[in-house]
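The full complex has more chains than appear here; those shown keep their coordinates.
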């Protein structure tokens, strides 16, 4: 009584007008087919195979690790694709096999569960998902005798009465495992395209006296993607769906139409999201953090009560009550401990900024470990790259780095050390000491007048 | 014949799923209840009390200074809340008392004025705001006998005919001051919740033979906020309303759906607003200023013809024809006089930049006074913080600060003074003089070859 699934993802999708296969086009950082595979997994299906064809290697590489795939070497139609997929599954007699299109990213796990529940024990050989379409043109109309489906008639073959039917199939099926294989084997390809059509299985099963059922889905479940603009519309609906979910969990959004949250993001209640926030990949945000306007964060963690705005974070971690921005770039390995601050025009990578430490202005910190309570002066550069290799810098607790300091790694500043403004530090500095290196300043009187005269002379 | 108002703001709003009371959730920088209090004030009401309960201190603190509040210590229903509020008002016999929900931020002052006008002199004991709802479910239906209201029947108590009524109450009332108190005192709490309901007052008044009237409002006036998504929808409508207002005043917007203007902002005609502009708090923008894309400005002034883009301003003032951005942060006390320029990657705080002076690139200017016509070289840092205290820097008119200069405050540069590139200035510089401090540069031939060899050796 298990559930298996076959996701059909072999097509190129020429209407996308892209060199990339349709299945790999991106919605919220996840490829199109990944949304379907994700819904199948969330529905609790035991085993899922993705049938790949065009750009099979690229599509396979984009699937979650461990996803089973089957190669449809020739594009001989959806029936042939389903047969290819079925061969890769371990199906026992009383299993249900879902067959799904890989380009319908809005399918909900709950809908698949309803389809499985309706099919299981119903005695039906197959159960379809159908929707009532405001405009059914182009879809196969569902023919019924009461609650039994008696056929699907394609637009081209429909008479006027059939064309008026608004219940249409959306290419999601549950099949009795024991019947699907023989039915697929029996399919013919005697049609204009010379292809094996999965829809023909329904007619076959009905003709053989089997019962076929149907479950109504929300029209949103049935939205397929065939063009760039349909992809964008699907993305808009997914963003909206995700945002409504998080608002229901107590997340505040100033303008949800301008917030983009990926499927692997976790937000706590009372997170505040301003416009133009993009959370991609695995991002977690703790309660009371305030993010945006204008933040891109990928694969990052943001602690409780932290404040991030006008900044870009990649593989970064920000502690509780930390402050980031405006205008900060945190690159992989940037870790700000609690109450740390990365201010304005600051870039940090592969570095730890200690609790309560501040990097307020115009600094680059790379490959450094900064202790608690330090202050890094404006214009400080941690010169981690010697032209060939990167080296680490260690800055102790309570260190005060002066403005426009250059720290030439590897170098170590002891706790409570100071550096003078404009100093180039090339050796270690002891705890509590001041390192200062600066040429004596001389004053040259009357310089402005001479320069002005010279400029005048140059003009003539 | 005065008008008083009671704003009911005691609830927690559990459907917000927030630790913060609903009344304090933010729309355009103003808490939810602040929109209602603002509408009451704009409608010309003489005295207004806000009934607070959950998080009473926080709600009180968020109200405009001087707002009268009354504490409803126990949550015993809207009738009890109104009574609590009434006790705090000075109501004379012929006053009208408005009772309003604190969570309906879209109420317009004009609508309240219409309600007051309709009530006053009508002889009615009470007058309700009602709207015709496309979907009346969940609202109390208005029962009428001609233009007299004969009752409000709640959804649960309504028969089929009553449920078909689309005129519903939206919890805004005008009451005869002399009748409200006794009516509230007479309320019972014999219902499922054991609460005192303000709506029951209407039934009481009708039963006692009093006349109750109704005034139709725009459905937008009646939108209440009970969840985060409703808050976001209300915010969208308020943004739209405000933006239409300013466009009607001659403000150009490339895309009003991406412009966010707070209620205390003032714009002159021919202001140009590009997308992703946020104007919060008290902001004034003079004619022909062009703002955005991507600007956040709070409590700031922007002069005529100024240009600001990709920047963040807090408590800053920008003179006429000044230029700011892209990528500038102006912090509290930053003042740019006319034609001054803060260019790219520039942060300024608590400083005056003189007329026509330029801070074009990669500079931090803190606690400085810069005269007119100065030029601050790229990479200049005004080191205002000595590790313990901040000090001021004075830069005269026409000063030319060289690239990568560090000015260690307190320091003063006379008019027309120059500094050499890379100089650390720790003492005052006289007018017209050049301050220069820089180590002699030596050239070490063949360095690249030796470094390459060493790098190769290190690899092996």
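For clarity, chains are labelled A and B in written order, and residue numbers in each chain start from 1.
Convention: contacts are C-beta pairs under 8 Å (C-beta built on N, C-alpha and C of every residue); 3 or more make two chains touch, one makes a residue touch a chain.
These numbers were taken from a predicted model, which means no experiment stands behind them.
Shown chains number 2; the total number of identical copies in the complete complex of this file is 3.
Here is the rule we use: only the chains that are shown with their structure count from here on.
Note: centroid distance chain A to chain B, computed from Cα atoms, is 32 Å. Chain A meets chain B in the complex at residues 244, 247-258, 269-270, 272, 274-276, 287, 293-294, 309-310, 326-327, 343-345, 361-362, 375, 377-379, 387-389, 400, 402-404, 418, 420-422, 438-449, 451.
Residues 16-20, 25-26, 227-229, 231-232, 235-236, 239, 257-258, 260, 276, 278, 294, 296, 312, 327, 329, 345, 347, 362-364, 379, 381, 383, 385, 387, 398, 400, 404, 406, 408, 416-418, 422-427, 429-439, 451, 455, 458 of chain B are the ones touching chain A in the complex.
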